[in-house]
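With one protein chain withheld, the remaining protein chains of the complex are depicted in position.
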Amino acid sequence: MKLGFSPAEEDFRRECAAWLNAQMAGEFRDIKGITKLTASPQRRKEWEQQLAAHKWSCIGWPAQWGGRDATLAQQVIFAEEYTRAGVPGRVNHIGIELAGPTLLTFGTPEQQQRFLPDIAAGKTIFCQGFSEPGAGSDLASVRTKGLLEKGEWVVNGQKIWTSLAHISDWIFVITRTTEGTAGPKGLTFLMMPIDQPGIDIRGITQINGDAEFNETFLTDARCPADSLIGNVGDGWRIAMGLLAFERGVSTLGQQMGFRTELDEIITAAKENGTANDPLIRQRLAKAEIGLRLMRYGALRMLSNTDNSSIDGAALTYKIQWASWRRSLGELAMDVLGQAGEISDAPGYEWDTLPNLFLYSRADTIYGGTNQIQRNLIAERGLGLPREPRGTL
Amino acid sequence: MKLGFSPAEEDFRRECAAWLNAQMAGEFRDIKGITKLTASPQRRKEWEQQLAAHKWSCIGWPAQWGGRDATLAQQVIFAEEYTRAGVPGRVNHIGIELAGPTLLTFGTPEQQQRFLPDIAAGKTIFCQGFSEPGAGSDLASVRTKGLLEKGEWVVNGQKIWTSLAHISDWIFVITRTTEGTAGPKGLTFLMMPIDQPGIDIRGITQINGDAEFNETFLTDARCPADSLIGNVGDGWRIAMGLLAFERGVSTLGQQMGFRTELDEIITAAKENGTANDPLIRQRLAKAEIGLRLMRYGALRMLSNTDNSSIDGAALTYKIQWASWRRSLGELAMDVLGQAGEISDAPGYEWDTLPNLFLYSRADTIYGGTNQIQRNLIAERGLGLPREPRGTL
Amino acid sequence: MEFAFTDEQVMIAETARAFFSENATSARTRKAMAADGIDHALWTTFCKELGLSGIGIPEAAGGAGLGLIELAIIAEAAGAQVAALPLLGSLALAAQAIAAGGSPAQHARHLPAILSGETIAAYVHDAALTADGDTITAADSFVAHGVSASLFVVTSNTGAWLVSADAPGVTITAQTTMDQTRPLARVTLTATPAEPLSPAAIAAAHNAGYVAAAAEALGGAQACLDRTVAYSLERVQFGRQIGSFQAYKHRLADMLVEIEQARSAVYWAACAVDEGSDEAAIAVHAAKSFAADTYFRCAGDMIQLHGGIGFTWDHDAHLFFKRARSLQSMLGSGAWHREAIATMLLGEAA
Partner (left out) sequence: MEFAFTDEQVMIAETARAFFSENATSARTRKAMAADGIDHALWTTFCKELGLSGIGIPEAAGGAGLGLIELAIIAEAAGAQVAALPLLGSLALAAQAIAAGGSPAQHARHLPAILSGETIAAYVHDAALTADGDTITAADSFVAHGVSASLFVVTSNTGAWLVSADAPGVTITAQTTMDQTRPLARVTLTATPAEPLSPAAIAAAHNAGYVAAAAEALGGAQACLDRTVAYSLERVQFGRQIGSFQAYKHRLADMLVEIEQARSAVYWAACAVDEGSDEAAIAVHAAKSFAADTYFRCAGDMIQLHGGIGFTWDHDAHLFFKRARSLQSMLGSGAWHREAIATMLLGEAA
């Protein structure tokens, strides 16, 4: 057990920081500090390409596909320096963190060749078509139909919460390809180009006034017969494998974003005097502790190479960070007082902290609600009996 | 809606207080201030009789049975003044508050005549034989068997958590009288004398070192054929009716006990300086608010004469006070600091506040755990689907 | 002693509930949110046709009599719909302040116009207010419905005044506000002519404001629960009504446990003020802090228990959530009210 980094790793840290800071002071200074996922999509696509041009796009990937075969420690370092330099989040994070690893694990050599270089290069932006209006927590109840007709998949249905679909090039969807099935059987995982008449994307305005999510309507949407990952009927297995990638090294970059938010609250508390309030002090200390423990939980999870045993740190990670961040939003508002409820913007737009307060209500919902997480922890982590399905 | 008391009611309050204070300064001064349920049982039986002799034992009961037909306001006043005067809890509280009202509602005239005057007079102390080792939250799964043999009920089984059984004269038990039944059907409610060879009572030591609860073993225990309340098979209905009486006016007396505990914490906080700690101040204020709201919740519940509608105040009352008191115990310890963890007594005996801390862990368990309460609230109060039974 | 509604109170509650649930619809509220946060037509109907706007104001001062209990009943009903109305500012804070601290002439000049809805009054507080002769200088960044008001009741910790919105030295700045049903304006008064009220206005405003805010919160919290229960019986996942999952049921049960306490708090406080009880001081602090916290918790749970749909603009959950947050922070935070109670119990902290 060792937390420190080696001198070579510290050198690597300096190299990352130097390059990132130079970018944020130079050609890409206009995007520095952006926190909203939806802001400046065009420039951020260019930023993806700039990362790729310098082999910083997917450093953990094999060199063959544009990566650097980076060690865990290097990935940790890059993720931390990336956020520390004020670089905005990856507009292709679904491609890099979910679609890419899924292709690396489950894709055919042809599919890897076709997609991975373009994902790494920032040329193919991906979004995810899993949830449906009737299939939220119960993801396996998807109804979107896929039929193989004349060498093409023809897909009909409706997906929802397709984050960033409006700026994406491709979408991967779980479709029901065997009629008469229900639940996890009979599903197939397809990758579809978005720019086609059969796909219609409509933004969903959120409670913070922003529209990061979408409804995606598929009406005779099409993709070639070889667009499936795995085999027909393998969709559930692939989807579950994909979701496990959500707990990758990118979590450390996400945490650096949380660090920025907490620091902003600390600054506000010092400015408005609430830093002297013992109640606020306790809550800030708890938030600080929670953030540190999140970091070390993530490092435990990432350092755990024994995949055969149940990993409690990994199972509990989602609910831990989501609950922490939701509390952070409430703490932010209590530090700001009523001033947190007004905005200088003319429209319904919010500064980092009030936006955190509003947006974080979704953290405990998307990617598996806290309730679903507790089911998983209890059933997979503690071996308790599974919730029975009903017959409605 | 009116909270104040009328001048006549205030006169009644002075009358109660005068009599109670005189008793606690005179003949019964030796029991003043006792808080443990198990302390001085003999003197407290004498106190029951003293109350009865002056018609203060069951003021809400009809005059015919030793009561005063007191109004709700009078009962509230008496309950409050009783605790305010430092009078210890009623050693026959199960007789007064549960057995009595059950007999008043479900008993035959003969049964009423036989039991009520003696309960009111403090001559018959009752305890309750409901739970069994295998029937806790799932009360309806009792297995204690009752068989009618030659004009007598013969009862075999084991009851548990029979509070104060060791100083009681009678026990009421739910027995399974129809073989082959399971659940609420086939149960019968019997009243049995305790002083017989077939009943063996063994104390259960609790985590606070006290032994208020017992195991009661019934081995060919007997009672006459007419000892049942209602009919054979009516046991569940009678038991549920009885449990509803738990939310009677006595709750207000119980609250006065809570008041004493909270006041003791406030005094301790002032003495040791934690009253200056803003965190403790917030928690004391919350405790104060909670106690006040408990009072007004109880008054709403008692004032609600429309029994036909779901009464949210009544349904939520148990979990409300139990959770409040458990938090109060934790607050008490945080006010006392490490000093709360040592005792001047030579044995494992505890002052009011540390004892509160330990004992209150049972408050959220007995009389329906918090989990069972939430089921009841959700199912009866909010109309949500019932938890399905299993087949184990 | 009878802690239950009288028949008259039951009738007022039924009337108010029916009125707001029929008229303060989501569509109308959203239209008001896009403008100044007031459904003016609804306010006019409420004041002129329903006949409840004078409740809590003595008949001698032009009101309908009755007291805070009845005012709370109305605020609860309005809160259940997140109605976009100036009830808290104009009727609870301002009108009560004027009724308690105004002269008969001031009553006559202002109360009929407020109760008829023709005048919208708002409440301005500045502990650092300075008075100089007949003028005052003060500022408050968070004046609810300040842009819509033509009259301000202005208080410091020791005095109270009336100021006309068109008086010299008054500037009113609209601000984008999280809760669009009650936008906050920045109001500054610079050597502005002001009519004094007696200081009795301050306590009256606080008592009525705390109770009305608490009652509004109670109504909102109960609505969050009711709507979530309804959704949980409709929505099916895993082949079951989601309301059949025990963890979900227990969370709803916990909401009711809090709400029932908030209900006790609101009507205890209203009753204690109406009866002039010694408990009124502690009761109003308890009610404001407890009910607002309950509302926030229930509104947060409403979003959570609706899942993704509850996070969308089109669903009403965020109206409750933002109103709940604003009720927590306005008129003193929960911690501030609890510290006031702690001071009653323990004295000032050393």
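Annotations
As written, the chain order gives the labels A, B and C, with residue 1 at the start of each chain.
We adopt the following convention: a contact is a pair of C-beta atoms (placed from the backbone, for glycine too) under 8 Å apart; a residue touches a chain by one contact, two chains touch by 3 or more.
Since this is a predicted model, take the numbers as computed values, not measurements.
Considering the full assembly, A:72 is the residue among A:72, A:182, A:240 or A:345 that touches the omitted chain. Touching the missing chain, out of A:96, A:284 or A:358, is residue A:284.
Between the chain not shown and the residues B:110, B:179, B:195 or B:344, the one that touches is B:344. With the whole complex as reference, residues 245-247, 249-250 of subunit C touch the missing chain.
Listed here are the subunit A residues that touch the chain not shown: 1-6, 9, 72-73, 76, 266, 269-270, 273, 275-278, 281-282, 284-286, 288-290, 292-293, 296-297, 299-300, 302-305, 312-313, 315-316, 319-320, 371, 373-375, 377-379, 381-385, 387. The omitted chain makes contact with subunit B at the following residues, 131, 134, 136-138, 141, 160-161, 204-207, 209, 213, 277, 279, 333-334, 337-350, 354, 357-358, 361-362, 364-366, 369-371, 374, 387, 389-392.
What we mean here is this: only the chains that are shown with their structure count from here on.
Subunit C has its Cα centroid 40 Å from the Cα centroid of subunit A. Rounded to a whole number, the gap between the C-alpha centres of subunit A and subunit B is 54 angstrom. With touch defined as above, residues shared between interfaces to two or more other chains in subunit A number as follows: 277, 279. Across the assembly, subunit C contributes 241, 244, 335 as residues in contact with two or more other chains.
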